[in-house]
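Heads up, one of the protein chains got dropped from this complex, but the rest are sitting where they should.
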Amino acid sequence: MTTTPSSTGSQPAGNDYGTHPGARANGIFKGMSTGAGVLILVTLAAVATFLLVEAWPAFIASPEDLGQEVSFIKPEDGQSLMEIIGYLIYGTVLMSLIALVIATPISIGIALFISHYAPRRLAQTLGYLIDLLAAVPSVVYGLWGVAVLVPFLNPFYQFLADYLGFIPLFAAPESGEIFTGRVAMSAGIVLAIMILPIITAVTREVFLQTPVLHEEAALAMGATRWEMVKMSVFPFARSGMVGATMLGLGRALGETMAVLMIISPGLTLSPYILQPNQHNTVAGYIALQFPEANAMGVSSLVAMGLALFVITLVVNMLARWVVSRRSEFSGAN
Amino acid sequence: MTFKIRVGATATAATVAVLLAACTPTNEAALEASQVESDLAGNLQGAGSSAQEAGMDAWRAAFQSNNPDVNVGYDPVGSGGGIEQFLSGAVPFAGSDGLLSDEEYEIAADRCAGDGGAYHLPMYISPVAVIFNIPGVESLNMDAITIAEIFNGDISSWDDEAIAAQNEGVDLPAQTITVVPRSDSSGTTENFTDYLEQAAGDAWPHEASKEFPATDAQRVGGDGTSAQIDQIRSSEYSVGYADASRSGGLGTAALKVGDEYVPFSPEAAANIVAASPVMDNANGENDLAYAIDRTTTDASAYPLTLVSYHIVCSEYTDPNERELLTEFEKFVASADGQNVAAAAAGSAPLTAELSDRITAIVDEIASN
Partner (left out) sequence: MSKRIDINNLNVYYSQFLAVEDVSLSIEPKAVTAFIGPSGCGKSTFLRTLNRMHEVIPGGRVEGEVLIDGVDLYGKDVDPVTVRRHVGMVFQRPNPFPTMSIAENVLAGYRLNNKRVSNSDADDLVESSLRGANLWDEVKDRLNKPGSSLSGGQQQRLCIARAIAIKPDILLMDEPCSALDPISTLAIEDLITDLKDQYTIVIVTHNMQQAARVSDTTAFFNIAGTGKPGKLIEMNDTTTMFSTPSEKATEDYISGRFG
């Protein structure tokens, strides 16, 4: 509390409350982080602009002209640009849904095991292993899928088709024989393995955040572990699980290589997930046609990419929204 | 200290968009000519068909070792992309499995120096084999109609009468046929479907296309030749079509030409080109744009053959570019060039006549 006149004299403004030494670094950091934030927006805008500009010629061209110029667009066969986009979005969503239906319960099971059942050491090891799954390149999944998984699954598909074939989903090809496993179901299964890590990682984090108070409340009234999970963990984590699932869906929607290598593609709106030549994904189709496409063909493919971009954006925004709602009805009161 | 973020952001967005659009992998480092051992020096860049990529790799390697100061690059972006780059002047030549349209001919006339427009030079000839996996059967005779009916799903079993009638003495199994086409866009598919469209008549109710049509056959597609071949190898009683050089170990079909059954061979493949007429809309007599005659009755020719061209200008203004290009193309058309491609890619060497004819055309370009 003893300020001498000489110490104030060294300040240029002549008072004690001028610029402090950290101001510069603070300013620089603010600039850098703002720049990073702006950069990502600019990149996104640039991608969107690129897609729009490149796809524009395909959008404004008449279906007939497009059919003439682009080898894979055949309006006369019910495969105009818009129809193809429809088939592809259907196929993409179908395979992603198969993946979700398979991956979500398994992921939640694994996450629950890690967060609430496994001994600490085992839980950690398992966590690392699951994260490792996320690091495997999708080509490897594709190769493994074609070489190992598809032949392995064939008898199961035959079984499904034999006994549940009356459900259109599991209908066998005309001959009644599952002659190939390179179908939407296999692609869905491989996608499920690929999205497992992200769903597991996110749900695990959410499960671990369940307030101990709520878990103890359930346990103290004589709940078993599973009852405790149902009473306190799941209600608390519900939005987090939804968000995790959406993130997984986002990944499944954009996956190319694995699907491409596994599926025998086709363009239909059929529900037959055990039959080949029925479905394809947007990303897979683009990869199939891009190498041989001419200018207008590339435009058309970019238009399909734009459709995927929009869907993925919507799914991710939905996921964000669901996750953000978590804070409002979380049990942390 | 104030960032003009708004202005900057818009400008950057535009720049990034342009960069993305322009960002195709075309540039290989230009080598500075340091020692002069041969007369030729510089950088020659082409782009186009991936069907001839293996051949192109062999030509580039051999040509560069003959001319150490030359660098030849080839971007296998596909025929369409190659023509596009050629027409925009980005590359001096394109590799293409297909022919220029009338419209593209006109653009080429503007793009090329002088009034001569562009020429097609058939450099890479490769027979396409109909391949199958039937244990114990190495060869089958088939006419185009039978092949069309198999791939269209009208014939679904190997012991079908139509196949048996052409293959007396062969023990054909009563097994369902699985058709394995390419699932990606490909010049091979286009050639195959063009053959069926022309030679099989009503039995093939589809148009020639780079995409295999959705036929009623029991079908499994493969993405790319390797995946397709793997699929055929791994599933018995399947049938497909692929570049003949990839048919090893699988059964192959001899096609009915006239009254005989012709198995694929380099000579027969080269002969079909020689036996085919040039397109009506070809750009003068130097433009070797062949309309492959799939319906030929000449039993020395194999009609299911892929021809991949180099599309070049009749005149070039830059003398260095002209010299590089013509020297390279002369090498490609020469017996040496054709043989290195045959060894590396399994293509069929040009007939001597055609080789001489191309050399003459290239010489003419060189003197323009």
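To keep things simple, chains are lettered A and B as they appear, and every chain counts its residues starting from 1.
Rule of thumb we're sticking to: a residue touches a chain if its C-beta (ideal position, glycine included) is under 8 Å from a C-beta of that chain, and two chains touch if they have at least 3 such contacts.
Just so it is clear, the model here is predicted, and its values are computed rather than measured.
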Checklist outcome for this item: Not-displayed chain touches, in the whole complex, chains A
Checklist entry - Which of A:162, A:177 or A:227 touches the chain that is not shown? => result A:227
Checklist entry - Among the options A:82, A:106, A:149 or A:217, which residue touches the chain absent from this view? => result A:217
Item to check | Residue ranges of chain A at the interface with the undisplayed chain | outcome: 120, 211, 213-224, 227, 231-232, 235-236, 238, 329-331, 333
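We adopt the following convention: only the chains that are shown with their structure count from here on.
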Item to check | For chain A paired with chain B, centre-to-centre distance based on mean C-alpha positions, whole Å | outcome: 38
Checklist outcome for this item: Listed in rising order, the residues of chain A that touch chain B in the complex are 27, 31, 34-35, 38, 41-43, 45-47, 49-50, 53-54, 71-72, 74, 77, 146, 151, 173-175, 177, 179-180, 182, 260-261, 264-268, 276-277, 287-295, 297-298
Checklist entry - Which residues, counting only chain B, touch chain A once they are in their complex? => result 1, 3, 5, 9, 12-14, 16-17, 20-21, 50, 76-81, 83-84, 176, 178, 183-187, 190, 209-211, 213-214, 218-223, 227, 230-231, 234-235
